[in-house]
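Below are the structure tokens for one structure; questions will follow.
Only a portion of the chains appears, each positioned as in the full assembly.
Think of it as A and B in the order they're written, each chain with its own count starting at 1.
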Amino acid sequence: MKNTLMRWKLPIVCLVWQLAMIILFGVFIRYDEESDAHWSVTRMSQNHSLLENQFYFRYPSFQDVHVMVFVGFGFLMTFLKRYGFGSVGFNFLIASFSIQWSLLMQGWFHSLDFSDGKIKIGLESLINADFCAASVLIAFGGVLGKVSPVQLLIMSLFQVTLYAVNEFIILDVLGAKDAGGAMVIHVLGAYFGLTVARVLYRPNLDQKKNESVYHSDLFSMIGTLYLWMFWPSFNSAISNNGDAQHRGVINTYCSLAASVLTAIAVSSLFEKKGKINMVHVQNGTLAGGVALGTAAEMMLTPYGSLIVGAISGTVSTLGFIFLSPLLEKYLKIQDTCGIHNLHGIPGVIGAIVGAVTAAAATEEVYSREGLKAAFGFEGRFADRTPSVQGGHQAAALCVTLLLSVGGGTIVGFILKLPFWGDPSDENCFEDDVYWEVPGEEEAALYSVHYVNSPPTKPAVNGDTQQ
Amino acid sequence: MKNTLMRWKLPIVCLVWQLAMIILFGVFIRYDEESDAHWSVTRMSQNHSLLENQFYFRYPSFQDVHVMVFVGFGFLMTFLKRYGFGSVGFNFLIASFSIQWSLLMQGWFHSLDFSDGKIKIGLESLINADFCAASVLIAFGGVLGKVSPVQLLIMSLFQVTLYAVNEFIILDVLGAKDAGGAMVIHVLGAYFGLTVARVLYRPNLDQKKNESVYHSDLFSMIGTLYLWMFWPSFNSAISNNGDAQHRGVINTYCSLAASVLTAIAVSSLFEKKGKINMVHVQNGTLAGGVALGTAAEMMLTPYGSLIVGAISGTVSTLGFIFLSPLLEKYLKIQDTCGIHNLHGIPGVIGAIVGAVTAAAATEEVYSREGLKAAFGFEGRFADRTPSVQGGHQAAALCVTLLLSVGGGTIVGFILKLPFWGDPSDENCFEDDVYWEVPGEEEAALYSVHYVNSPPTKPAVNGDTQQ
């Protein structure tokens, strides 16, 4: 029997991680110019509007991303009938740690002010930190139910670092664009998570509780809908101000609508009575958002977005129906949430769509200055052409895949060490391992003796609770 | 026994509908000026702020409307104890189709650029598309539980067209104002839906599952609260920038607060022990939002808004208590969600309030230019006076009622055709017809053998699983 007692392990890891964050924030993190108290004073002395603060450009989008990370992902994973606490609760825990660690890691790579050695943060930093947390949560979806919270915190520690390194290579070194993170968030999160899941393969995994019940499926739909509704914000949150943010919303909105129709169509088509499977509605409908993760801010056109969404919804749902069982049987990847179908394949699709859309960009469509602004053809990349950009987008995908699998392997073996308190094979997908679960009274709840005489319908079982 | 097998019908309809959308978007739909890549370049070259993009004026409101459509309506309808999947899932499906088809239909009427024959879309188009989807979902509420997803997609196809035609007549031809859609959304959706429900009347409808249980009522409150909280955005989302958006929020906020107090008061008053009925809290509290659908952006005054909200909450709740049973018994209208009480009557109230408030408008209150801006007294309508406007508002209500009932009759008979896979009378309000429903284990869930010794409370039933 495994030792899953968290009484020292979990508190120590949490408190040490948090203390480290405090110390590192104290050494490195400061407000950027627009969140510093000098800002309004300077603006007003120059008679400039106080609205020209990135806060006003990006706060609505930031809030949506924040909801996706904490409610969207957290509730999406509550489909498991006995792991609702773990899904929402561990999601909450590792996201809260990841956003702090990301502010540092991404800060060192992107926001380091060399004049004083400090990381200057603002709202865009918070958005990027949430993005990084999202990637960790995607990986969490692959191992959901089979790991301890300590393993998750350790996975987060490494994955955030890997994320920051990959992001630096593909955005700064290769000069790729990926505003909605099809590569930096989804491909990385999925293939890292799948690799970790593979390393942690359990040949005798008891899957009896790896399923939903009626109400857990409804809780999960809360998650799905928040992810779906706010994905336009996610894909446009860090795009250039103005038309890029606006266009990112339009494109993603269209793509997601098409995913819904195709995911439901495919779900119905492959069930012998044509019944729709909730798992497909919970996941396949979101694929269009992932697949626009790179190209949303580009001039993809609304019909282009519909096409990408339709294909993604179809492929994603086919993945749930056919591919996941194969991955489990032949590659020994036990992917709890089917992250490969929602984030893996659609992430790759998104990277390809981005590469193609970039390569196909023309001055006619974007205008000369618009092309430069959209793809960052300035400074080091001033002589780039769209097809060169497309090539670099593709290279970025390859780098991400390599780093994901490589990093996932290393971290997987670290997590395999026997002292992190992971659950035994029979106790996976069970909240009672790490949580105080309320008593068995729920079934009895509805035969509680009422204050007044009970409704006229007869009690189903004769139990009464005094 | 009816044939409810969806295996070819549903996928084919979804895929054909989606393909049609792709083709039509390809032919017609393009980005408008503010979402096109040339925009920021032009703005910056003129040293103008990038904030002056309708994206920044309207995105927060748009996101709220989007949540109302997908979570608000979707979860409001989960009160049905065995139709949660259908409520949320079909809501998701038909809204996703409707927003696409609306972009085209409304685009042809409103956003056609005659210079190149393309429909130019931007954020305001997305808001209007969501508005149109809301109208479809209102009608869905009237037939909820009694139709197949194929019937719903067909109903959406026709209703979106009807919506666009009616909207064109009342806004463009008659020059009425209806920023929050008391007429174009609520009156149309309700009376169209009720007429369809009438045509599809089932004399032997088994209503045993047409009711809630404890947890489904709580899921439904999620829907209610999101509709309630975001209605200020809904009623102001397409109002003129500046004070009109601001005022629309204030008026709606006040009206809705008054609806809550009166709905609960009436609910308690008419129950013999004064107990509150959740159905009234789920619906009657929202009536004030509907009733401000036309006048929210007008100078209705905060106390005027409170009066309208108080009356609407009262009337709506009285409708649930007294009117719905009469409509069912004498007019054979089986209105599952009571859409007549929330959208029908309050929509008519809203239209009347709008007409009166318009007729009562003065230059003193609005300023001369303000009056023109508020009511569109320009171009073709330059010589209008407020009382003429009021008359046209009333005419708009009549047109909407006629089109709703007329269109509903036609569509009702189309839906009555016997090959759409609708459920039999005994299988209405049951998810198992169209959905793979998880097993019967939920009751047993709570007597699952725990990892550690169970809590000290005795098990209610002695069953253990495995």
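Convention: a contact is a pair of C-beta atoms (placed from the backbone, for glycine too) under 8 Å apart; a residue touches a chain by one contact, two chains touch by 3 or more.
What you see is a predicted model; the values in this text were computed from it and never measured.
Sequence-identical chains in the complete complex of this entry number 3, based on the file rather than the 2 shown.
As a working rule, only the chains that are shown with their structure count from here on.
Centre-to-centre, using mean CA coordinates, subunit A is 30 Å away from subunit B.
Note for the complex: subunit A touches subunit B at residues 49, 51-52, 56-57, 60-61, 64, 81-82, 208, 211-215, 217-218, 221-222, 225-226, 228-230, 233, 240-247, 249-250, 253-254, 256-258, 260-262, 264-266, 268-269, 271-278, 281, 285, 299, 301-303, 306-307, 310, 365-367, 369-371, 373-374, 427, 430, 432-433, 437-446, 452, 461, 463, 465.
On subunit B, the positions that touch subunit A within their shared complex are 5-11, 14-15, 17-18, 21-22, 25-26, 29-31, 34-41, 43, 45, 49-51, 53-56, 59-60, 63, 66-67, 70-71, 74-75, 78, 84-85, 88-89, 92-93, 96-97, 99-100, 103, 121-123, 126, 149, 213-215, 219, 222, 273, 434-439, 441-448, 450-452, 454-455, 457, 459-461, 466.
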